[in-house]
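With one protein chain withheld, the remaining protein chains of the complex are depicted in position.
As written, the chain order gives the labels A and B, with residue 1 at the start of each chain.
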Amino acid sequence: MLDATILLQILWTSLATSSYYVLFAVAFALVLKVTRLFNFAQAAIMTIAFYTAFVAVQWLMWPVWAAFGGMMAVTLAASYLLERIGFEALRKRGVSVMFVFVFTLMVSEFVAYVAMLIFGTWPQTIFPTIFWPATLIGNIAISAWDLPAIATTLGSLAALFVFMRFSRVGQFMVGVADNPDLAELYGINKRQIFLVAMLIAGVFSALGMFLYGTRAQVLPQTGVSLMLFAIAATIMGGIGNIAGAAITAVILGIIQNASILVISSEWQGFLLYLFLFLAIVFFPNGLRLPRRHVRFGTATRELAPSPDTPAAESKA
Amino acid sequence: MEYLYGIIIIVGLYVILASSFNLIIGYGGLISIAHPVFFALGAYASAVLSRDFGIPVPLAMLAGMLVAFVSSIALALPSLRVSGDYLLIASIGFQLGVLEVIKNLRFTGGPGGFTNIPPFLIRDLGRESYVLLVMVVMIAVVLLVQWIARSDYGRAMSAMRDDELAFASVGRDAMWMKIAIFALGSGIAGVAGALYAHYFRFIAPEQFEILQSAAILTMVVVGGMRTTWGPVVGALLLEAVPQAITFLQLPPSVLGPIQGLLFTGLVLVFMFFRPQGLVPAVDVWRAPQARAGKAEEFRP
Partner (left out) sequence: MSVVLTVNGLQKSFGGIVVARDVNLTLHRGRIVGLIGPNGAGKTSLFNLITGVVKPDAGAVVLDGESLNTLKFHQRIRRGLSRTWQNIRLFPSLPVIDNLLVATHDYPGERLVNILFRRTRLRAHNKAARDKAMDVLGKMGLAGVADDRVVDLPYGQQKLIGVARALMGDAKCLLLDEPMAGVEGQSYAAMQRVVREVAEHGVAVCVVEHNVAFIRDLCDEGVFMFSGAIMARGSVAELIRDPQLTELYFGH
C-alpha cells in the first residue's frame, strides 16, 4: 500500500540527497560546457576532497570549519594542477577529446588506488558517525542534515548563476563556452577562463563530497561511481545545459530513491548504470532542447552532423 | 612446474586479450573499457553451461564466445548509432553494470564466485595439453589480427580512421564496420574467458574489474597500437611485472592497489610521453604484394 506519508518521506529524502548529485552534475556540466572536455578526473578531485576532509577530522582532529577549509584548499590546488599541468599539456599536443577522457579515467583510477593503499578498502565517513538527529514535521522525518545540504546546494547554484550572469569573468566564461575562437578574438584569455571553470568545478565537487561523506559511506572507488551519475544527468539534461543537468540530477535522484519501493536495495546500484545506458541510447541530445549555439561565420563547422558538437573537432 | 604452466597460460590469455583489444582500439579506432566484461561473459557462460547444464566443454566454450559476441553488438549498436564517443561512456556503464548483475545473481555464484568448473583436457591429456591449446589459440589470434590489418578490410579501416566524413563520401558506412570489429574483438575476449574458466576452474567478479581494463589498455598502449607485436610485447612486459611483485611477499591488501598503481601509472606515463608505444607502427598501409618491393621498412 502506498501511503501518502511514505511517498512524501521518500520525496523529501530524495530531494535532500540529490543535493550532492546536483553539485557533481553541475561541476561536470560546467567544465564540459566551457572547456569541451569530458572531465572524468573530477572523480579524482572528489576522492581527494573526501579523504582530505576525512584525514583532517578523524586523524588530525581539526574542528569542522578548519577541516572544511583544508579540504577546499587542497581541492583547489589539485584542480589547479590538473588544469595547468595535465589538460594544458594535452591541449598543446592537440590530442583528441577521447584521448583526454581515457587519460582522465586513468587519473581517477590512479587516485583511487593511492587511496586504497593509504586508507584501505573499508568504508569511511568524514564524521565518525553518519547519524543525524531528526525532527518530525507532520509525519515526515526531517534530518538535521537535510536542510543545510539543500541550502548549500541552492546557495552554490545561486552564486554560480550570479557569477555567470553579472560578473565580468563569468560573462567571459559564457562567451568562451559559446565560441572559444571568437572569444579569443575579443581578447578574452582562454587559459584563465578554463582554469576558473576547473576551480569552480573543484569547489562544487568538494562541497558535494563533504555533503556525501557526512551522510553516506565512501570507498576509494566511490568517486568513480558518483561520476557516472553526473555524466548521466549531464547527457540527459542536454550537453551545454547546466540548469538541465541540475534538474535532471534531482529527477534521477528521486527516481533512484523511489525505486526502493519496487526493487530491492542491492539492485539500486545497478539502476545507476541502467540510467547511463538509457541516457546514451535514448537521449543523446538531452531530454530538453539543447541550447542552440549561434556561430557567426562558422557555417562550415556544421559539416560533421554528430550530436555531440563539443567533441566534433575541438582540440581541447 | 604446475605453477609455471599457470603463468604461461595467463600470459597467453593476456596476449589474446591485448591483441583483440588492439583490433578494437588500434585498428577500429574505437575506445571502450569494456573488454574485461566480455572476458567475463565468455568465462561465466561457458562455466555455467558446462557445470549446471551438462553441456560438453568445447560446445560451452563456443557458447561463451557467442554470448560475448552477441552482447557486444547489443552494446555497440545503440551507442555507435549516436557516435563513437558515446561508445566509451556506454562501455563504462556496461562494464560496471554487468559485473553488478553478476554479483547479485544467484546462478553465477554471486560475489563469492563460481566454483568447480569442469576441467578440460587436463585430466585426460595432462596440463601440458592445455598449455598447448592456449598457445595455439594465442598464435591463431595474433596471426588473425595481423591478417585482418593487412587485408583489404584493414585498408578500409585505415581510411575510416583517417577521415570518417571522407569515408562516407566514397559511399562507405563506418558504423557497421565498427560494430563488426567490436563484435569480433569482444568475441575473441569471450574465447579467452572460456579458456581461463576451464583451467583455473574458479571465477569471481573481482577478477574482471576495471583493474583489468587498465591492464589491457596499458599492454596495448605501451606495446604499441596498430602493430602485430606491440600487444604481445606489452602483455609479456606487464605480466612479468606483477609476477615479480608477488615474489616480494606483500600482503594481498597492498598487492592489489600496488598492481593497480603500476598499471594506471604506466598508462599515464606512456600516454603522456610516448603515446605511440614501444613497437612503432608504420604510418602508411600497404598491400602485402606491394610491401615486398618497398624501400621503407614495414613492421606490421
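Everything below uses one rule, namely that contacts are C-beta pairs under 8 Å (C-beta built on N, C-alpha and C of every residue); 3 or more make two chains touch, one makes a residue touch a chain.
Values in this document were obtained by computation on a predicted structure and should not be read as measured data.
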item: Option touching the unshown chain, where B:Leu59, B:Leu125 or B:Ala166 are the choices; value: B:Ala166
item: Residue touching the undisplayed chain, where the options are B:Ile122, B:Met135 or B:Ala156; value: B:Ala156
item: For chain B, residues in touch with the removed chain; value: 151-153, 155-156, 158-159, 161-163, 165-174, 283-287, 290, 294
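Quick note on the criterion: only the chains that are shown with their structure count from here on.
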item: Rounded Å distance, chain A centre to chain B centre (Cα mean); value: 31
item: Residues of chain A that touch chain B when the two form their complex; value: 38, 89, 95, 97-99, 101-103, 105-107, 109-110, 112-114, 116-117, 120-121, 224-225, 228, 231, 235, 266-267, 269-270, 273-274, 276-277, 280-281, 284, 303-304, 306-308, 311
item: Chain B - residues contacting chain A, complex; value: 31, 33, 78-79, 82-86, 88-90, 92-94, 96-97, 100-101, 104, 165, 210, 214, 217, 253-254, 256-258, 260-261, 264-265, 267-268, 271-272, 275
